[in-house]
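What follows is a single structure, written as structure tokens, with notes after it.
Not every chain is included here, but those present sit where they belong.
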Amino acid sequence: FRTGSGWDLHRLEPGLPLVLAGVEVPSDRGCVAHSDGDAVFHAVTDALLGSLALGDIGRLFPDDDPANAGRDSGDFLDEAVRRVQAAGYAVVNLDVTVVLQKPRLGPHAGAMRAQLAARLLVGLDRVSLKAKTHEGVDAVGEGRAVSCQAAVLVTRAAPA
Amino acid sequence: FRTGSGWDLHRLEPGLPLVLAGVEVPSDRGCVAHSDGDAVFHAVTDALLGSLALGDIGRLFPDDDPANAGRDSGDFLDEAVRRVQAAGYAVVNLDVTVVLQKPRLGPHAGAMRAQLAARLLVGLDRVSLKAKTHEGVDAVGEGRAVSCQAAVLVTRAAPA
């Protein structure tokens, strides 16, 4: 077994799309980023890479590389999954917490979990996505940013 | 094994009780919340639910449900423990970090750990509670909020 932990934060600005875990969430503001700014996919990518000391998303996909401009963050996540597999490991489970002041993510949680499970090649029962607000304080609470933390457990054998 | 991760934050206001891990901590301010605002119990509840992808505290105990108004957060935690047990799992260990600018929680850590251990049905040696300040910056550092993060490991067999 190995434990991995990822975190990401993106600023939000009016008129941009808000894409979280590959799902476009209706919102009056979205992520400022070089890629598509999917803070969930980024945090999960980092958790996977971190569990096996394979680097981090910034090193693998530099944000000053034009090839990564506006890029689908699912590509980053898929590559991390491939690297975990290449190292002989598989995902046991993933637990994600998204912190966003609004809108409420509850209605989208099912679609977000399905996206994550499909990309991690595990069943839905191994993928948790929890949503919180930041209670109105600091950048996330004031609606100026979204953050996400991800915890992952991987194992050398097939998950049991 | 499954890994779970929970996080919570509540705003603090003068004249309210400060209840953390079921212990009333003497303080000139306490949590603003629909329930009793126990950020530790809430974070641990979410970590347990998250480890087995059983939803989150907001979905199980909606804060717009009058039944949850002023409710003892120990009820939420007990229910999460029951659901973990019902899924055939038990808690291996819990590690909690509370971030509060003041007062110092050291004198209360023993009572808080005892509450958690009793509700999680494990020995005290499997429950860690660490306290930090936020060094005077941001909402927590300025004494306007308290936050808590919890990491949990659960296993299908009896913990070993």
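Letters are used for the chains, namely A and B, taken in the order the chains are written, and counting of residues starts over at 1 for each.
In this section, contacts are C-beta pairs under 8 Å (C-beta built on N, C-alpha and C of every residue); 3 or more make two chains touch, one makes a residue touch a chain.
Just so it is clear, the structure is predicted and the values come from calculations on it, not from any experiment.
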In total, how many copies belong to the whole complex of which 2 are placed? 3
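We adopt the following convention: only the chains that are shown with their structure count from here on.
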Fit subunit A to subunit B (C-alpha, same chain sequence): the rotation, rounded to steps of 5 degrees, is 120
Intercentroid distance (Cα basis), subunit B paired with subunit A, Å: 24
Subunit A residues within the subunit B interface of the complex: 1, 3, 5, 92-93, 95-97, 99, 106, 109, 113, 124-128, 130-132, 134-138, 141, 149-153
Seen from subunit B, its contact residues with subunit A in the complex are 1-11, 32, 46-47, 49-59, 138-139, 144-145, 151
